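Of the protein chains in this complex, one is absent; all others appear in place.
Order of writing sets the labels: A, B, C and D. Residues in every chain begin at 1.
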Amino acid sequence: MPLPFSSLNSAHARTARASSIARALGRLGASALTIAGLLAVTFALSSLSPIDPVRQLVGDHASESAYRAARHALGLDVSRPLQFAHYVARLAHGDLGLSRSTGQPVSQDLARVFPATIELATIAMAVCAVVGIAAGMLGAARPGRIVDQCVRALAVLGASVPIFWLGLVALYVFYARLHWTGGPGRLDDAYEYTIDMHTGFVLVDAWRSSETGAFASAIAHLVLPVLVLAFSAVGNVARLTRTAMLGELGHEYVTLARAKGASERRILLSHVLPNIAGTLLTVLALGYASLLEGAVLTETIFAWPGIGRYLSTALFASDTPAILGATLVIGIAFVLINGVTDWLVHVFDPRLAR
Amino acid sequence: ATPPDILVVAQSLDDIVSLDPAEGFELSSVQAFTSVYERLAEPDRDDPRQLDPVLAQSWNTGADGHSLTFTLRSGATFASGRAVDADDVVWSLRRAVTLNRAPAFILNELGWTAANVAEHVIALDAAHVRITWPKAVGPSFALNVLTAPVASILDAREVRAHDVANDAGNAWLHLHSAGSGPFSIRRYIPHEALVLAANPSSPGGAPHVRTIVIKNVADAATRRLLVEVGDADIARDLGPDQVAALQGEAGLATLRLPSAAVHYLLLNAGNTENPVLANPAFWEAARWLVDYDGIANTLLKGTFEVHQAFLANGVPGALNTTPYHLDIARAKAILARAGIHDATLTLDVFNQPPFPDIAQSLQATFGAAGITVRILPGTASEVYARTRTRTEQAAWLYWIPDYFDPNSTASAFASNPEDGTATIAARAAWHIPALTDLTRQAVAERDPARRIALYTQIQTHVQANSPFVIALQAHEQIVLRSNVHGYQQGLDADMVYYDRVSK
Amino acid sequence: MSDVNDDIAIRIEALRVGFGHRAQPAIVLDGMDLSVKRGEVFGLIGPSGSGKSTLLRVLAGIERNWSGAIDVFEHRLAPRMRFKGALRRDVQMVFQDPYASLHPLHTIGRALTEALEVNRIDSPKRRIDAMLDEVGLPGDVLERYPHQLSGGQRQRVGIARALLLSPRVVLLDEPTSALDVSVQAEILNLLVRVKARHEMTFVLVSHDRGVLAHLCDRAAVIERGRIVETWDRQALSGWETETDADARVESWVPGASSPAAS
Amino acid sequence: MMRRIWRTSYGGRFALVVIVGVTLVACLAPRLAPYDPYAQQFAVRLMPPSSTHWLGTDGLGRDVLSRLMYGARPTLGLAVLVIALTVPIGLAIGIVAGYAGGWIERVLMRVTDIFMAFPRLVLALAFVGLLGPGLLNGALALVLTGWPAYARVSRAEIAALRRSDYLAAAEMQGITGFRLFWGHLLPICVPSARVRLALDLASIILAAAGLGFLGLGVRPPAAEWGTMVADGSKVIFDQWWLAAIPGLSIVVLSLAFNLLADALRDSTDPHHER
């Protein structure tokens, strides 16, 4: 029998590598396009806004000449397309303009607040992933039974409860009434402004600070917002895990694994789970994105100094550069999450690695 | 609970744009300036009608009535440890004028401009400063202008050291301080917190608490919760319901402090889309259509008192008569007599409490007289944007004096020089050449008693004839933990004193 | 128009079809020449992927990207041409998987009626009843959905739908390979009956030599997009003795014979 | 369909009852509401639930039950408006892309991806922040970010069929154009779009409530559930029901749509699914 298997295999690997690079490049291009689209929309929005940014800047008492000078300084005295070009050019240098409500460069503000959001969303995501996948697997292992019903009920409930309301209720019950958790903010005041924030991640900074108790305080403050945020997404993760698992359990390879004598637990963990890993990764990525969004409302409730609260404050101050900047950053985070997930799925799934 | 040496204040800080006293003009920033900076003279904190020398030891009025010479207090030092000298004073005042940011107009009232301020503010020697002014205003007015936060004295050398691109240290001062007040800024995180550290070398003596954390808590219910649980020592700007609920709770004390803010309804007589707004009879009817009592005593109980003249109670010259009350029948009669039927108007209000509640109350009472009110809630900048461009029909607004002198308010409500100056009267398109003259006369008047009399006359006129319905004076309700002592607060926005607080 | 031979139903010359990139297309049909006589049953056999279905799809007007020359009766086909009117009715196709070729959300009645409606053929009711009778389906299938029929019944519906438009050529793409041998027998019998009753030309693709030998007048082998061998009836009769064992030895090239995993 | 959902599960039953009920209440609010939702009575501010005011009164002494009934209107109205725009756009684009293939598909799907990547709530906030408050501006953002989901799914479903036998069979019968789109392609996408739609309704309701909660929703004195929660949260520690009741209403309505989605998913005949 002819055995061209070996040669073909390495050739295959080579083309696979080449095509995965091409894929990555294609992805990158797609992401860039998406960000460009986002830019265009946000810019269009800002130019549709009825608020006069110049007036906002120079105030009421400014003379006509001062007004014109400020208008020129803001680059608003040229045509719209040119303004857009300038906007993009400045963006390329990381310049998002000056926030009108903090008086600081928006980029600097965002660099300060974004870590807080990342921290909140990431921890919530971790909780979500562990709890959601475990619950989904439990449900799938015994479809229709009590555990499964509970998982399904929780999933639906999680997707139905407005997060701001849940946050309010949680704050009311666990902080105000029961005093179980820390209140709004990231730390108790004893630490909040005394420990140095190097990384912007409160857990890291509290851990590294010399203040004993700072870390515990950080945890106490994290618990509620993390749980509230996670609750909104965990149901979806559980539901999709369950659906994916159940779908997968119908496949023939599961029958074969059973016929080998593998236990149900082994089948779920070592056969089904790797097979739905790509799906789960995508689900988690979507969840992560939705958590970033959910942070807007959660942060407002819990006085969490992240990008969500920054954005809602900017909204009330009609602080256009800040609104645009925050929207853009969240948009870029979305695009990155999508891109990275897509890439990971392709890298780790032998079925797709071609 | 809060640590013993830290005072935690929960309030909204979202309004702060700048902590440079030559630029900051928001409620929270001017409050902070009082703790961080000092001026030559300041209103007495117990009786603001009195002036206390602060960085100045004394002053002399020039014979022409257009100059003042200050003798500086010896031994006063900045937080940096440097002594305050005449150069700092001159540099700070000139800087405020030449930087020409929002509050600079206060100093412009003296006729100072970027071009001429150098000749009007001069150091005689290290301890003496002399100021002159070209405008026809009296020296007591000039002194009052210098009590405004914009006239704060900065550590010139320190600030100059942080000059970036000729901004006179403006960018640096957004986040830092260089003053002689009882506190200095340790850390400012926009929208999050302002942390003040005690300045032991302050001329007024070292404050009792080592650190103040003024925490931005945007939501009033949360502020209340924090102080109730003990995670804040002081909570400001609480709504009536929150205060009412805390009343009588152990460990808490409530302060109700009058403020110089007056709330009023502005009718834009210049709005051509809705000509009824130019009809004085309509203005008159509107005065009978506000449920003054209901708003002040039931709806927003404790946060307002009925006040119908533009000078707030406590400001020199304030008029305290309240001739108007809710009387729908009377308003209807006035409207009928003037032949006004089915009037409608849009009402701009801020979308933050308590304004929507007030607006809805107006909507109800105006509606009862057949006037349809459509509410347009907006962010502060949107509402201001509309009033600035005079596209509003009516707006519910409030006024806080910029400096502690009746002219600050009178020149807004009772003056429309029609030269482009954006006074409130101008925004309402209220044409009042005679009244404008009278206001100008009042500010130039050097005899205090006659000055007061003039302001009473002006207020009475505005009360009865203007397109404004001045309705309420605000009270601020503050809840403190009962172990907090020595907190003081005055009438005007900047009069917030933390230096004697102990806990 | 080239010379029209009354005897020829389908004439194909130098037919080329490629898929994929314009720069380097995967050539599926590579200069195929073929003619099918009027009224005959013409069989096609060949390894998987050799282009059998593609050829039928071209003839049916579904695949319109090709080059070469094709005549179907008096119609000269052109690349990118959409079949209309008489041509559309003249060429009909029966598919391999009867389930996949019926709209899952349409009742059988709707599927059959629509064909007549679109082509504005009158008295659809009568025609459909007659046709059901002919293919041996009970009348009540009209209200049913495809999933409520057995595989054999579905294929009968597929045949009925094709015949309703009275085509002159019927293209059959592995019409029985999804069916059981016993059901296959029923369908093959049906095809023989139908063929005898109507004047029609069949082009039949199958991978089963038995089916071809049973049904065809002539047959051809396609390999890599070309006709490599043609048999007449006599040659087909000789198949009886051959067994599957002397088919070429399987090549072990990975993935060569397995369609891409889904 | 309805009957099938009804039969499938208790969840489906609950969903139908709630959705029909809320819709009826919203439509008939002027007849059902015991009080004028805008009538203020300062004398009875912040009353707890009682026999005169079943759900108590709010900070302006308005009847909460009446406001709750009227409050269903903007929420449902917005949801219907957004759906009415997103679903047709999404399905049309998806089906065209999936059926046409080639560069048309690539271009349409690239555009879809761009809009898909937009953060939904954040964009809604940005719209409202920059164009001014109001549910309509929020709706615009929800439409902008809502259609791609439909487009993607329907494209995938149709593209999987592009070379399928039954589209070929339709072609054989000369079925083209609108008839093909309406009668053959669209029905394929309907079951999944229906599930997606129910899910979407739930998320739109939450988004609208979120906007309202941030004070960016309807203009006062109009009632809207999210705004009512925000108003109630001012006094949540004393009159907790003022925030709890509208909050629960949001939960129940969006729960109903989520359960409907579940029921739709379950009741979709497996034979009809590909």
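Descriptive notes on the structure:
The definition used in the following text is that a residue touches a chain if its C-beta (ideal position, glycine included) is under 8 Å from a C-beta of that chain, and two chains touch if they have at least 3 such contacts.
Definition applied: contacts and distances are computed from a predicted model.
Looking at the choices "Acyl-CoA dehydrogenase", "Na+/H+ antiporter subunit E", "ABC transporter ATP-binding protein" or "Monosaccharide-transporting ATPase", the name in the UniProt record of the chain not drawn here is "ABC transporter ATP-binding protein". Hidden chain, full complex: it touches shown chains A, C. The chain not shown here touches subunit C at positions 47-48, 148, 151, 180-186, 188-189, 192, 207-211, 213-215, 233, 236-240, 244-245, 247-250, 252-258, 260-262. Within the complete assembly, residues 1, 3, 5-6, 9, 12, 143, 251-253, 255-264, 266, 271, 274-275, 277, 349-351 of subunit A touch the chain that is not shown.
As a working rule, only the chains that are shown with their structure count from here on.
The highest number of C-beta contact pairs joins the chains A-D. Remark: subunit C and subunit D have CA centroids separated by 47 Å (rounded to whole angstrom). Work out the mean CA point of subunit A and of subunit B, and you get 42 Å between them.
Contact with two or more other chains is made by residues 219, 225, 228, 351-352, 379, 382 of subunit B. Each of residues 50-51, 176, 300, 315-316, 318 in subunit A touches at least two other chains. Subunit D meets subunit A in the complex at residues 11, 110-111, 113-115, 117-123, 125-132, 144, 199, 202-203, 206, 209-210, 213-216, 226, 229, 233, 236-237, 240, 243-244, 247, 250-251, 254-255, 257-259, 262.
If you check the complex, the residues on subunit D that touch subunit B are 38-40, 42-43, 45-46, 59-60, 132-133, 215, 219-221, 233-239. Of all the residues in subunit C, the ones that touch subunit D in their complex are 57, 60-62, 82-84, 88-89, 91-93, 95-97, 100-106, 114-115, 118-119, 145, 147, 158, 161-162, 165.
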